[in-house]
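Excluded from the complex is one protein chain; the other protein chains are retained at their positions.
And now, chain A:
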Amino acid sequence: MTSDPAPGPGSRLAHQLRHQLPLLVWLVAVWNLLWGTWSWANLLAGIVVALVVTWLLPLPPVVGGARLRPLGLLVFLGTFLADLVYSGAEVAWQTVRPSGIDRSAILRVQLRTDSDLLLTILSESVTLVPGSMVMDLDRERGVLVLHVLHVRDDDDVERQRASVLAQEERIVRAFGTDDEIAALSRAPGEPFPAAERRTP
């Protein structure tokens, strides 16, 4: 769709374009959705706007990239939607019930993933699900700090921790590479081998 200016003077442009392609496609899609109607003029204008935006406001490329596994994606999306509805109803009930909320907690969860993209997806989805919110992320140690609403006792705390780890596993099985899936069975807290590090 956006391969027109690729055969430029240098291969640097082509390289850049390949890294920016998902972003370009997304921008073109947003432009077309904003117009609401499909036409070739909208598509061409969208491509022009996307190229100008990525040229004027460049972003660093996402390192590594992802691989999409349809089955894992379905499991992840299904669980996520169910979580969203169930916890949404629960938090809504906790706000209106006469006794109000119980105590909350701040947890540190040791993760097993070491990829910027997967960690971003995990943080977004954990924060979107009601009742838990990411407060901080220790990128070096791979520790997620989150605030959970409504815990009664230590069992609840451990349940929340386990649910975050389960969410991480679903995300890695949906978007991760083979290496990252293998890393799930590694003991938590064990340092990542330098060769597998995906961040510069």
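What we mean here is this: a residue touches a chain if its C-beta (ideal position, glycine included) is under 8 Å from a C-beta of that chain, and two chains touch if they have at least 3 such contacts; residues count from 1.
Following the convention adopted for this analysis, contacts and distances are computed from a predicted model.
As stated in its UniProt record, the chain not included in the shown complex is "Monovalent cation/H(+) antiporter subunit G", which appears among "1-acyl-sn-glycerol-3-phosphate acyltransferase", "Monovalent cation/H(+) antiporter subunit G", "Carbohydrate ABC transporter substrate-binding protein" or "Branched-subunit amino acid transport protein".
Set against the missing chain, the residues A:L21, A:V52, A:A92 or A:A162 yield one that touches it, A:A92. Summary of contacts with the chain left out: across A:L73, A:A105, A:L165 or A:I181, the touching residue is A:A105.
Residues 30, 32-37, 84-85, 87-88, 91-92, 95-96, 100-101, 103-108, 123-124, 127-131, 133-136, 145, 147, 149, 151-154, 157 are the ones on chain A that touch the missing chain.
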